[in-house]
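Input: a single structure, listed below in structure tokens.
Just one protein chain is left out here, and the rest sit where they should.
Moving on, here comes chain A:
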């Protein structure tokens, strides 16, 4: 799904993806404070494990991405978190590939990062729990659809015969987007009640 294997993408797409991913990882690593490192590691481990639980849907099988949640809690540090988990998935399980690492990192991390940057501040300042749940569900669902779009785009740009068919994409990504929306809303709702602090980016105060 979001793990594009080796040997399919063309060189410009691979290099472009790697460059964006490298930029994101560098910025993300710089933003990491002492408080943010364990948080990034735990979310990275959650993402690493979540992709092992896959559910058959139609012709494919899907798994949670958690990119919306990571975007809300990590900000730009979502890039190193996703990158590390993808390296380990490629090395240990053979998901995706090492050459496509950059593209896959961007495909998963970028939608979560952008959406969380746009909507995240509203969630943090909102006092209505329904509002928070709704907005974080929106981030979760849209980041999955964004990932689907980016995967389709990177395949279409490099190998036209592998271009995903829109109807198949929708059939597999729509149920996933709904599941992702529920999970993101549930986790954000829980954290905002138990530890609202966890939703704010841990980068500001301690960043060097």
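Rule of thumb we're sticking to: a residue touches a chain if its C-beta (ideal position, glycine included) is under 8 Å from a C-beta of that chain, and two chains touch if they have at least 3 such contacts; residues count from 1.
Everything that follows uses one rule, which is that contacts and distances are computed from a predicted model.
Not every chain of the complex appears here, and the one that does not is recorded in UniProt as "Nickel transport protein", selected from "NADH-quinone oxidoreductase subunit B", "Thiosulfate transporter subunit", "4'-phosphopantetheinyl transferase superfamily protein" or "Nickel transport protein".
Here one chain is not drawn; of A:31, A:67 or A:89, the residue touching it is A:89.
Looking at A:20, A:50, A:138 or A:157, the residue that reaches the missing chain in the full complex is A:50. For chain A, the residues touching the absent chain in the complete assembly are 1-5, 8, 32, 34, 37-46, 48-56, 58-61, 63, 84-85, 88-89, 92-95, 148, 151-152, 155, 162, 164-165, 168-169, 172-173, 187, 190-191, 194-195, 197-198, 208.
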